[in-house]
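Of the protein chains in this complex, all but one are displayed in their positions.
A and B are the chain letters, set down in written order, and residue numbers restart from 1 in every chain.
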Amino acid sequence: MKKTNWLLLVLALVLSMFLVACSGGGENTGDDGEGDGTETEETENDGNTEGEGEETSGDSEQVLNIMDSAEIPTMDASLATDAVAFQWLGSTMDGLYRLGEDAQAVPGIAMDHEVSEDALTWTFNLREDATWSNGDPVTANDFVYAWQRAVNPDVGSEYGPYMMGGVIKNATAIADGEMPIEELGVTATDDYTLEVQLEKPIPYFESLTTFGTFLPLNQAFVEEQGDQYALEADTLLSNGPFVMTEWNHGEGWKLEKNEDYWDAENVQLQEINVSVVKDTATGVNLYETGEVDRAGLSAEFVDQYRTSDEFRVEEEPVLFYIKMNQEGNEILANVNARKAIQMVIDRQSMVDVILNNGSIPGVGDIPQNFVTHPETGEDFREINGDLVETNVEEAQQLWATAKEELGMDTAELNYLGGDSEVAKNLDAYIKDQLEQLEGLTVNVQSVPFQERLARDTNMDYELQNSGWGPDYIDPNTFLNMWVTDGANNKTGYSNEDYDSMIERANNELAQKPVERFELFLEAEKKLIQEDAVIAPLYQRASAQVWKPYVKGVIINPMGPDYNYKNAYIEGK
Amino acid sequence: MTRYILQRIGYMIITMFLIATFTFFLMKLLPGTPLSAADKLSEEQQAVVLEKYGLNDPVPVQYFNYMVNLTQGDLGISFQFDNREVTTIIMERIGPSMTLGVQAMVIGTILGMLLGLVSAIYHNGILDYGSTFIAVVGKSIPSFVFAGILQYFIGVKLGWFPVALWGTWAHTVLPTIALAIFPIAIAARFMRTEMLEVMGSDYITTARAKGVNKFGVVFKHGLRNALIPLITVLGPLAIGLMTGTLVIENIFAVPGIGEQFVKAINTNDFPIIMGTTLLIAFLFIFIILVIDLMYGVIDPRIRLAEGE
Partner (left out) sequence: MDNQKPSKDLFVPVNREENEGEKISRPSLSFWQDSFIRLRKNMGAMIGLGILIVIAIMAIFGPYMNEYGEFDQDLSRAKMPPKVEALSWLGMDGTLSSVQTADTVEEAKQKALMRFNNQEDFIQTTVLSQGGNGEQAEVEAVYDVYAAKDMQDQPFWFGTDGLGRDLWTRTWMGTRISLYIALLAATIDMIIGVAYGGISAYYGGRVDNIMQRIIEILVGIPNLVIVILMILILEPGIISITIALTITGWIGMARIIRGQVLKLKNQEFVLASKTLGAQDNRVLRKHLVPNVLGLIIINTMFTIPNAIFFEAFLSFIGLGLPTPIASLGTLIEDGFNSLQIYPHILLFPAIVISLIMIAFNVLADGLRDAFDPKMRE
């Protein structure tokens, strides 16, 4: 008996080892290949750490090593919804247009376009020398297929209906399954001419076509791959400056220059290596050891790197603000109370101390350096100025008036916290600032991401920290959301005047840029100053360190964060 | 014995079924949808997308469909990584976690047992206090702080091992050390306690009186005695380490399963939640069975099987 027992023990141990080895083994073989790649990278870096100052332009290896914050959720342009996906779709694909310097649309697959008199028909002339990485030419049919696919209810795209609904003719109806997809307002007149019918005049349509959801797809390839399309590096096709050659899920991916790209002669980088790194300190440490060429900095690291030559601040047109639910709460329905909340927060200290990354105080509903007056070229923000100012005394008075009007002495508000890196400190700060208002108690609630979305959808909140980034370069992307029952409104704000302003700007004035711009200026004033719908907090910026030898990277205000097409390495 | 094992395997299936059922229904109570852009779509538009994933059916129907697929080995496709199969995702991610977990367990257990042994033999001496100190500090400094310090000093300042990322064996060194501190502490403490217990017992005194040397006797008899609490604690701990830890994976940028699981729960990626839960639960139950069987081997006086 004793002997068999020992045998059993050994057996059990071996079995568990085997179990482990089994699952561990498969991965190891994969690692070996990867290991080789890493080694070569290291030798490159070793040779170059000393020579930073020397100018060896032209001789430098054209390899960029960077990080991203998460695994790519999908490389299928129709299904993409987040910044990571749009970034790498943007690097491997060319749409009709591409965002270039200063957020100007530059030709991609389209060489130019004509707009009809009524501004409802856009005709794009496509270049004939563009090819997919399997050799097929890129034709107008690829756009027709891709756009139809994006609104096809069977595909289940979230951004398709969102980006195309109300823009391209019949998109909403098709997405709701009420019309066949062939009815979508996009046709290929011939292989190299694409005709798009719009639902209504869209002055910013050119900038929309640079967005990921509008990228073309090679129908034959997509259908051949079926369920497997875009799941691995080898089930992908690209028509842009780079091709994805390796994709180790969760770990990183590698892009290489696309030699067949129509504009290949202007692409200098040979290779982009991306690693998934989530922790800020880890990123900084990797940057310090020379393994990556760029790292994002949190508030704490900014203090350390502020004096460095490698330190940069990138302003983003992303706004953060407190949403106030007017429907579910008596005191928030009172405009004086909302104004008091707007005025009581000291934004300057907040961006200087808590965020400390170059963010600037939010003073309206349109970010700075986002859109300019079509005639004078003046910045939107500059013309409208600061629509909210901090004034604690006036805030107290307004708050007192509000309480009097409502006959309340004290109020308690729940505040749905944010989910950014600094959320915890920010929430604590905002609680503290708001509680300067006499008799107000703020309860901070932090909930999981999906519950936040659900609560927003159901308007089950009182105050909420919220943010918005643009989908195209036009004031409409920020102002349109506050119209009555807008899908993203969710504050219960409903004002006929405001609705009609936005309505007019998007219809009658669609082709009168100056008047339209001025109407938007007026709408913003109404939204923030008169009706105090939201309390702006800050306009986000990101603090980063960049190796000085990385040059020519363009930073985009929307869509892909970075454009590497013209990037190069010099003097490494 | 065989009958007992077969019986236990039978129970295993029932337990797994119950876990799957409970988890499925609890998971469905989680708020929100799996959509990543739910804030940008109207409710009607959300419904159209959810239809594609079969999420508009009543929950019992979804449950039935899932269980039917499960019996055929189909874990479904992920929501957050569109169209990717759950099985593929788990297989990709479990490898690095397993590698780290096994390495950490082996190193941690051996070092910990040695520390505990030294501690017990030199009871209340300097070595005892020293090893107690190591074990306690190892346990009371949170692993992320320890990991951060390791990364900064050994990775950045000394440059002995890669700071983070995944690839060569060298990349596994720092995360393994960070993970191993936990089993070291546990093994050392339990080993010490049990050893002291044994050293006070009559049979050791007898053996010692017969002239067997101190180390030999303590190790041989003590180890056997200490094994029961050790495997009871270390078994489940091993599963915990092998199935990934969010914090260590984030700090060392390891493409493991721990981070993936937490993210799946936060984004309502139901198929991934179910798949990972089932995998972890299976490993766990399996280890418990192995431990229960080992009890009888280590100490023949223990009888678990009925009627034997």
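Going forward, a contact is a pair of C-beta atoms (placed from the backbone, for glycine too) under 8 Å apart; a residue touches a chain by one contact, two chains touch by 3 or more.
Everything numeric in this text was worked out from a predicted model, so none of it was measured.
Only one of B:Leu70, B:Val86, B:Ala281 or B:Val297 touches the chain withheld from this view, namely B:Ala281. Of the candidate positions A:Met67, A:Ala281, A:Ile473 or A:Ala487, contact with the hidden chain is made by A:Ala281.
If you put the hidden chain back, the residue from B:Phe144, B:Phe161 or B:Phe219 that touches it is B:Phe144.
From the options A:Gln304, A:Thr376 or A:Asn458, the residue with contact to the unseen chain in the full assembly is A:Gln304. Check A:Gln62, A:Thr193, A:Gln445 or A:Asn566 against the missing chain and you find that the one touching it is A:Gln445. Listed by residue number, the positions of chain B touching the unshown chain are 11, 14-16, 18-19, 22-23, 26-27, 29-31, 124, 129, 132-133, 135-137, 139-142, 144-145, 148-149, 152, 185-186, 189-190, 193-194, 196-197, 200-201, 228-229, 231-233, 236, 246-247, 261-262, 265-266, 273, 276-277, 280-281, 284-285, 288, 291, 295, 299, 301-304, 306.
Chain A meets the missing chain through residues 280-281, 298-301, 303-304, 306-307, 346, 349-350, 352-354, 417, 419, 423-425, 427-429, 431-432, 443-448, 451.
The rule is simple: only the chains that are shown with their structure count from here on.
The distance from the centre of chain A to the centre of chain B, each centre being the mean of the chain's C-alpha atoms, comes to 36 Å.
Residues 1, 30-46, 48-49, 51-53, 80-84, 89, 91-96, 98-99, 102, 148, 151-152, 155-156, 159, 162-168, 242, 250-253, 255-256, 259-260, 265-268, 283, 286-287, 290, 293-294, 296-298, 300 of chain B are the ones that touch chain A when the two sit in their complex.
Taken in their complex, chain A has these residues touching chain B: 1-2, 4-6, 8-9, 12, 15-16, 19-20, 23-24, 26-28, 30-31, 34-35, 37-39, 71, 73-74, 76, 79, 81-82, 153-159, 161-162, 165, 175-177, 227, 229-231, 248-252, 275-279, 281-282, 285-286, 288-289, 291, 447-457, 487-488.
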